[in-house]
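Here's the structure we're looking at; comments come further down.
With one protein chain held back, the other chains of the complex are shown just where they sit.
Note that the chains are named A, B, C, D and E in the order they appear, and that numbering of residues resets to 1 at the start of each chain.
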Amino acid sequence: MSASHTDAGDDAAYTASVVGGSGFTGGELLRLLYQHPEFDVVQATSRSKERKTVGHVHPNLREMDLRFTSPEDLESVDVLFAATPHGVSMEHVDEFRDAADTVVDLSADFRLDSEDQYDEWYDGHVCPEYLEKSEYALPEINRENLPGADLIASGGCNATATILGLKPLFDAGILEGDEQAVVDVKVGSSEGGAGGGDASSHPERSGIVRPYAPTGHRHEAEIEQFLGLSVSFTVHAVDMTRGASATCHLFPNAPVSKGDLWTAYREAYADEPFMRTVAGGGGVYRYPEPKAVAGTNFGEVGFEVDPGNRRLVVFSAIDNMMKGSAGQAVHAANVALGIEETAGLEFAGLHPVGAP
Amino acid sequence: MSASHTDAGDDAAYTASVVGGSGFTGGELLRLLYQHPEFDVVQATSRSKERKTVGHVHPNLREMDLRFTSPEDLESVDVLFAATPHGVSMEHVDEFRDAADTVVDLSADFRLDSEDQYDEWYDGHVCPEYLEKSEYALPEINRENLPGADLIASGGCNATATILGLKPLFDAGILEGDEQAVVDVKVGSSEGGAGGGDASSHPERSGIVRPYAPTGHRHEAEIEQFLGLSVSFTVHAVDMTRGASATCHLFPNAPVSKGDLWTAYREAYADEPFMRTVAGGGGVYRYPEPKAVAGTNFGEVGFEVDPGNRRLVVFSAIDNMMKGSAGQAVHAANVALGIEETAGLEFAGLHPVGAP
Amino acid sequence: MSASHTDAGDDAAYTASVVGGSGFTGGELLRLLYQHPEFDVVQATSRSKERKTVGHVHPNLREMDLRFTSPEDLESVDVLFAATPHGVSMEHVDEFRDAADTVVDLSADFRLDSEDQYDEWYDGHVCPEYLEKSEYALPEINRENLPGADLIASGGCNATATILGLKPLFDAGILEGDEQAVVDVKVGSSEGGAGGGDASSHPERSGIVRPYAPTGHRHEAEIEQFLGLSVSFTVHAVDMTRGASATCHLFPNAPVSKGDLWTAYREAYADEPFMRTVAGGGGVYRYPEPKAVAGTNFGEVGFEVDPGNRRLVVFSAIDNMMKGSAGQAVHAANVALGIEETAGLEFAGLHPVGAP
Amino acid sequence: MSASHTDAGDDAAYTASVVGGSGFTGGELLRLLYQHPEFDVVQATSRSKERKTVGHVHPNLREMDLRFTSPEDLESVDVLFAATPHGVSMEHVDEFRDAADTVVDLSADFRLDSEDQYDEWYDGHVCPEYLEKSEYALPEINRENLPGADLIASGGCNATATILGLKPLFDAGILEGDEQAVVDVKVGSSEGGAGGGDASSHPERSGIVRPYAPTGHRHEAEIEQFLGLSVSFTVHAVDMTRGASATCHLFPNAPVSKGDLWTAYREAYADEPFMRTVAGGGGVYRYPEPKAVAGTNFGEVGFEVDPGNRRLVVFSAIDNMMKGSAGQAVHAANVALGIEETAGLEFAGLHPVGAP
Amino acid sequence: MAATITAEDPLTGEEIEIPADVEVGEIVDSPATGAELEVVSTDPLTLEEAPELEEDWGE
Partner (left out) sequence: MAATITAEDPLTGEEIEIPADVEVGEIVDSPATGAELEVVSTDPLTLEEAPELEEDWGE
């Protein structure tokens, strides 16, 4: 018997399955659900790893007694988490909903509100009728609509980082939506998923600062949908495995002080269990950093004012695999089902930690 | 209120303090105890960071509502953990024992049995009378003596990795103690502690394979004490922050098969909650690796036979900050106090994870 | 005798010394001058490493037969390179000029034109009379004034990256100076120099995206001086040792096409021996990256247009130790002395290379 | 015109081609030959990158005016370098020799002396008649046979590191061949070549200490052939891109002092242009390290004695892409053709440098 | 989860659980060793180690 065998077994309130369990976010879902007091994982799918143990792919889960099965044979569960590439869930959503009361999808397939947006930013949508029904997972902006939701769309990692950084400014009226906004994002290699190509091999991907989405990143759509702000978005790949860090350069219409900002962020996040504001001060970790939240569901936000340029800089850092996907998905499921919000998500992270 | 505020408060059975709480292993102790159901942390000491919050130094613990105090003013607690450099605990052990019923020391000060060994490997000892009383923390080799122990010496990280790798071979009679044994160790930068010098600056320490203890490493003493085997020990620094990986090249007196080895390791570790045997097979993670256990209290051991050279190779991997120090210390305290062994140590680790 | 002993000995046309030879850029100067056909290094100073060999500090220069001496005892040379922290050269400039006909300073001490600027951005200046006499080293913007110059100020690394990226846009009239300009910079750990503090230890510095100059970076002054553009500047530390990458988010007054941009950059850099334009195309390396120029004196610039946001994104990448300091300094010295511009600077760089 | 355009054009004495020019060692060959005073590169082959420029794949060679062509259409040259996977050269050796007077092969195909060895360690050989004719490239052990050689086999990178470390001990009679010898090797990701699989993706390959060849590595054959010593060989992958570091744990029949060792290594390498002995002393870099030779053709060797275990530890470090393959190949070609040995190989390396 | 049956791991001698519907020629992995095991017969259920292709790194 193993230490991590906190598998709640018969005590668990809900059964769960993970479609796409051999992928990176699928592995994180399995880890979180396996150690979650209220979930019992009964299925993980993979086409390429069928019959192999979960530990074969995810070495941190060697203790888990589960083998991948085909996504063709979905078992009936309370909650199905889908961690498949864009396009898969929209194809299979009816099967998913037949198999489970609640479907939580990590892809972009149900994040946007209208078919038009999918036509503009993606390659259209095959079941636009679900777009109205689905709820965006991020509790910090959509908590009130999650209880009882049966189709939940977990946010994009870079969009999540950006939205978490900027939302308090809209709530406080510091931003109104017509401002110039540059968002310069730095991400780790796990954002690319387990697939990877030439550019993600270790020799080519180590030590880089590589513009991978210079313009036109699809997460602009989510940000605009939720904040009403059109952002100039650029994403760089840097040398870490986990982490998304968004630096937002903003030009508010009226001057703003650090005190105003502290008030705005306190208002927004003082009661949020997973949000921290870090804005200057002493020591090594003075602003948000992905390292400080690696492996956790925490988000860090912070800011600095630049009066000379009438600029406001907002920093936001998350673990793309946690707050940016699997952790957000479990958080939303907790809220949807009425479970304690932080259940299964308490891990505080590590210090020191290298390039997690 | 914070997600990681699993601080057990009034429910916790035991109070605890951490002397040396601003250091690397001290930070890990704080993290583990903070999220431990049976402990309530009431004090963390630091001379250089007095009055600063714990989160000032350890950004993963920003939620923790505790400030460093001076080690001169120790509060009364049930268990005092000392995470100070070699030599400090032996100077202060009487104060520590006055302040606490149980003292768990992470340094080398109480690991060896006799003053002679300290004369040979260190610079002597100032209170050798405690050497007989103290118990080595590693439950896998000393579980039966831990219940009720009031002075516990947590093992050296490299010694722990080596002992865990080799012990099953002694139990099974495959090794007897007179064999040639080369142990080639690779470690991360957190082994050096928070101090660091020129050699541990990022530009000088990145990307290295650097022989840092070519010969004469003091952990040889612990290994010999517990296994009765004299090992040829060499330690290299490599580019990771957490992790110790020991490769043991052994020349048994009689031929040994993989089947024999599987039997030996199963006998030794099948019931151990934190030990995994990983020896060949498919996928990416076929042998023990520090990445696979980073952030956790797990140890991985594995082996391969090399009949052409009549050699047996044993691999062992741990997180030096966890199984190699803070995790081992908490594990031993759990056993000493009769708490569930795995309490507070269930974290399964992350995948993927970079250079944690 | 050694392979790298291309030390030109009696054939070399000029003698040179390096003040601050034990530092990071000082080490690069020594390497470049040692292998330069027209220079003979006769002195390298260090107070802390006096009497030690150059190879003691810089392991790549173990073959070099030179020991550090005190900066108090400067020898007479043709060219003195100073690679000391800000403030040292302004104190010692008269001694430097007594010792050498040509002084090339790598610090910020002689980069700005007026005492006012030093009052605003630094802590004033002790010999403002030299500010008019000194020439900025970067040949791409100041080649015509370098021949015969006797006091040369090598540019700031982040300023150099930014200026190289933006200058073609001013030459071509695409930018005029009144535009909104956000410059988001990512730098490696060697920018901090050999000193380093807590924040630059390997465990704390690995795997980071850390805002280290959120606003108010002093390089804004250089950029404004040369381009007449006020930039909103933010610098992040990321996990590499060498490299500075500047992403400039610009909002030109009139729309601009990729064709216009190709023309502008071709005009500016087609005849420049060290500038490459990389803007889209296939393969792994489609935009400027520090990895692609690591160890070299090359600069890469590139761009992308974002019509939806009326934005122009310019990327610029250099090795901060080369094009951003030591390489730029030698390049300028070559031009000043009438030596072949590329002499000693031909190294093409490495592929693959990790986090150089 | 470009800085690195030291392409000797009409002055170059020899024409050269690189078969497998899109691979990692092929790229290094192109870089070295491009900047070599005596070579003019006329062809680089790639099947998958046919018609693309060399710079498309190797960003450090963007200035090079050459496109990949098919290996089916070999041009006539003085020297053909083959940097293809094991098995390709033995299939095509006659075509290669038709196209060129001198063939330098980087694969294992012509390194061993007899067909028997290929039967034992590889999958046999298709043209064993060449095995007697080919010369091993490493000048440090085979310089006298290289002049005029027309088929040259560049050594294995791990074998090269080991042989360079141990040879002085055989020359000096310190080792005789019947000793116990453990060789524990740590290598970077470029050893795997540009292909790579799941295990070499950045997320899976970062921060590892991974046993990739626990036993039975084929380089044992080369080592035994040249030293007459059977070595217990284990190879680990660690987090760097370039570099191979071999730690040899040896048990000599008679005691040996550090003085004896210094004498042995001085005898062996004092006149070697690319070998350094580094064995203790002060500073950060006290023993051989791959970082100290990254990007160069240098090899570092060093040692320490462990009288307690009657052990001798030898460290050896090279850049696998240079001294371990492309550099060694060019070095051998220089010797074979009577060119200055160090021509084109003078680069001294970088300091600081991260994980090159 | 789908039905499972037990078989002996040919490497370690342990009893392991594998899916009940395996067919001859299928590959499953051993949870203890991670090794790939080939189903060489279903009656009696017999597994054998399936040697993976050796990687040929860095030679």
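Here, a contact is a pair of C-beta atoms (placed from the backbone, for glycine too) under 8 Å apart; a residue touches a chain by one contact, two chains touch by 3 or more.
Here the structure is a predicted model, which means the values were calculated and not measured.
Listed residues C:218, C:249 or C:291: the one in touch with the omitted chain is C:218.
Annotation: of A:29, A:93, A:199 or A:278, A:278 touches the absent chain (contact as defined above). Contact with the undisplayed chain is limited, among B:65, B:98, B:176 or B:340, to B:65.
Looking at C:191, C:204, C:239 or C:272, the residue that reaches the missing chain in the full complex is C:191. Contact between chain B and the unshown chain involves residues 42-43, 51-53, 55-56, 62, 65-67, 69, 73, 75. Where chain A meets the omitted chain, the residues involved are 258-259, 262-263, 266, 277-283, 285-286.
The criterion applied here is as follows: only the chains that are shown with their structure count from here on.
Once the centre of each chain is set as its mean CA position, chain B and chain C turn out to be 45 Å apart. Spacing of chain A relative to chain C, judged by their CA centroids, is 39 angstrom.
In chain B, the residues touching two or more other chains are 24, 188-190, 194, 198, 203, 206-207, 239-241, 278, 281-286, 289, 291, 352-356. For chain E, the set of residues that touch two or more other chains comprises 29, 34.
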